[in-house]
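One protein chain is absent from this view; the other protein chains keep their places.
Chain lettering (A and B) follows the sequence in which the chains are written, and residue indices restart at 1 in each chain.
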Amino acid sequence: MGQIIISGILLGGIYAIVSYGLTLIFGVIRVINFAHGSLLMVGMFMAYYLSKGMNLNIYLMMLIVVPLMFILGVLIQKYLLSKVINEPDMQLFVTFGLLLLFENVMLAVTKGEFFSLDMNMGTIPIGSLVLDWGRLINLVAAIVLAILLLLFLNHTKIGWAIRAVSQNRYAAGIIGLRVERLYILAFGLGSACIGIAAVLLTPIYTIFPHVGFNFVIVSFAVVILGGLGSIPGALAGGMIIGLLESLSGYLIAPELNQIVWYLLFLLVLFFRPAGLFGIAGSEEGGVK
Amino acid sequence: MGKIQRNVLILLLIATIFIVGCSNSASSDSDSQEIIKIGVIQPFSGPNAQAGEETYKGNELAVENINTNGGLLGKKVKLIKADATNAQEAISEAERLITKEKVDIITGTYVSGVAYPATQIANKYGVLYWETNASAPNITQQGFNNVIRIGQYGVPMATVAVNSIKDVVAPALGKSLTELKVVIVHEQSIYGTSIGEIEEEELKKLGAKVKRIPYDAASADLSSVVNLSKNENPDIWLRTGYVNDGALLFKQARDIGWKPPVIMGQADDNAYLLEALGDKGMEGILSISYPSYDMNEKYAPGIKDYLDSYRNKYGSEPKIPQTLVSYGGTEILFDLIKEAKSTDANKIREAALKMDVKIGGTYPTGYGVKLDPKTLDNTRAFPVLTQWKNGEIKTIYPPEAVGTDAKIELPLRGW
Partner (left out) sequence: MLKVHDVSKSFGGLLVIDSFSMEVQPNQIVGIIGPNGAGKTTLFNIITGYLSPDRGTVTLDNHNITKKKPEKINRYGIARTFQLVKPFANMTVLENVMIGAFSHTSKTAEARRIAQEYVELVGLQNKANEKAGKLSLPERKQIELARALATEPKYLFLDEVFSGLNPTEIEEIIKLIHSIKELKKISFVVIEHNVRVISGISDKVYVLHHGVVIAEGTPEEVLTNQEVVAAYLGG
């Protein structure tokens, strides 16, 4: 049982780290980013190919992957999404188009093959329990990244501005916040966070063009559960879902491991759309 | 939305459509009574493009072989490629093959999801659908009398798993069948479930203790499967699933430091798992595999010739075993056309139902032939059991198939 809880917490770290990018993008720009999973996939392929190509430790690849992903995010917002900023339907169309584009390009490149890093980093025994290094490093990184993001959001002027825009973009404009620029920054930052997640997950998972799909629904669930744009919410939401999945997989049945959190997700979506930790009624209206 | 934005979007869409759809469309030749036309439906584009192409090479080599030896019924055989990656494409390509290209027979298919709709079109026109590769149960459960599956599918795959446990695995562990404890884990779609259920039933009949655990292959975490399996302390961990879930399952077992005495999987003899776990991680893992290239020439007559002609024509070693399977399946088709003296679906079915070939000793796959009269599945399309040894695949069962001095080595020792 202890092992199950450990697995749940480690899995929670994975779900949290894949959700930070989404909560920033979804929370600030309010666009349903269908391309979230495929951005993660692109980041994982970058990390994999760079690490293999340069024969360097995978974790060092953060120095390259994260800036590249930041730039990719900036380009997406600046040249695609900001052109349709007031047309939610078109935004969906754009992010869905990006999903198809990324996945199909990678399918063409990889011809549907699978890639893994053979990194047996070993395990840490604690009494009768075991932790594995890959997931432990990821968990620590998830917590550290949450703290860094919080410091940034709460103690810098840009951080304040991002938070304000995420809560009400209409009000933000006329008190001097440059909404479009902040959106570009938010998408860049969100993508950079996805890049961090991608590097951390590369030693853990097998990489293929649809690998992001396994994380898409769960990260939307984490973000809804934790409240749009909330980093501590994403960390807590990731932990809750990770533990629920692990426990229900063990106690009910592995094939039903996602049912419990999925029900919770639907309940929250319908009855507390601001999330478990958000303030009810914090959703914005239009310009009136 | 302005003009520029619209153009960008259109560009994006076109790019997408181009990449998704860049298919090698087959060109049509003049109709001639002097040739037998066989349509080959495979995914020649998209995620399975390479596998589709490799599978097609099996047809190509078999056709070359027959044409240089005088052809069939005095005619040359000609293949016509049709690219289908999904159900819609399968339907339109099957229609095209039959109505435009006027093929006599259709064969395929690397992807079961393509085979299923394509067989329905073939059935509509009464054209023979000769299935060499797809293994999904539903393809032959439609009550069609023109769809014959000559290649391996769930029942023989499960049967070989159970037979090999009885014949070589249990003896290697020094245990009797009634002492054996087996945990079956399988992905929960029809593929994994159909195999897992047969394995459970057959092993229980033999007196083994069995627990079966289905799981979701798209899961980001399989630690509950691993922990539930470990709790049972099984002698054998028997798995059916795909590549990515297999890698995750094995890695998570490694992460908690658990390796049971025997791990056996369906088609776990692939290079992707080797990359994920390394030589050491895969060492000793058993797999129910497609007929392997190291099989004995007596069990698989013609396998040497096949390998030579593949190397000559394509300048490399065969990349996947499915090429041999489609090659062997096409040879069986040619024998039946000769026997029936026709390409008519009914006449070929009659001939096929009469065919009785024992396993090993006839075809380069080692397959025998005996159709199930209800489903028209080949009940003797038997895979082999292989074992990972120093990063290589060695056939170890059935004994007649073994082409090297490889012997089964159990129990497994650590990751």
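A few comments on the model shown:
Just so we're on the same page, contacts are C-beta pairs under 8 Å (C-beta built on N, C-alpha and C of every residue); 3 or more make two chains touch, one makes a residue touch a chain.
It should be emphasised that the depicted structure is a prediction, and the values quoted were computed from it without experimental measurement.
Taking every chain of the complex into account, the omitted one touches A. Of the options A:I32, A:V105 or A:L177, the residue whose C-beta touches the omitted chain is A:L177.
For subunit A, the residues touching the absent chain in the complete assembly are 155, 157, 160-161, 163-164, 167-168, 170-180, 278-282, 284-285, 287-288.
Everything below uses one rule, namely that only the chains that are shown with their structure count from here on.
One inter-chain figure worth recording: subunit A and subunit B are separated by 37 Å, centre to centre, where each centre is the mean of the chain's CA atoms. Across the interface of their complex, subunit A is touched by residues 1-2, 4-5, 8-9, 12-13, 15-16, 19-20, 46-51, 188, 213-216, 218-225, 227-228, 243-244, 247-248, 251, 254-257, 272, 275-278, 280-281, 415 of subunit B. By the touch rule above, subunit A contacts subunit B in their complex via residues 3-4, 7, 11, 14-15, 79-80, 83-84, 87, 90, 93-94, 97-98, 100-101, 104-105, 107-108, 111-116, 118, 120, 123, 125, 130, 132, 134-135, 204-206, 208-209, 211, 213-215, 218, 242, 245-246, 249-250, 253-255, 257-258.
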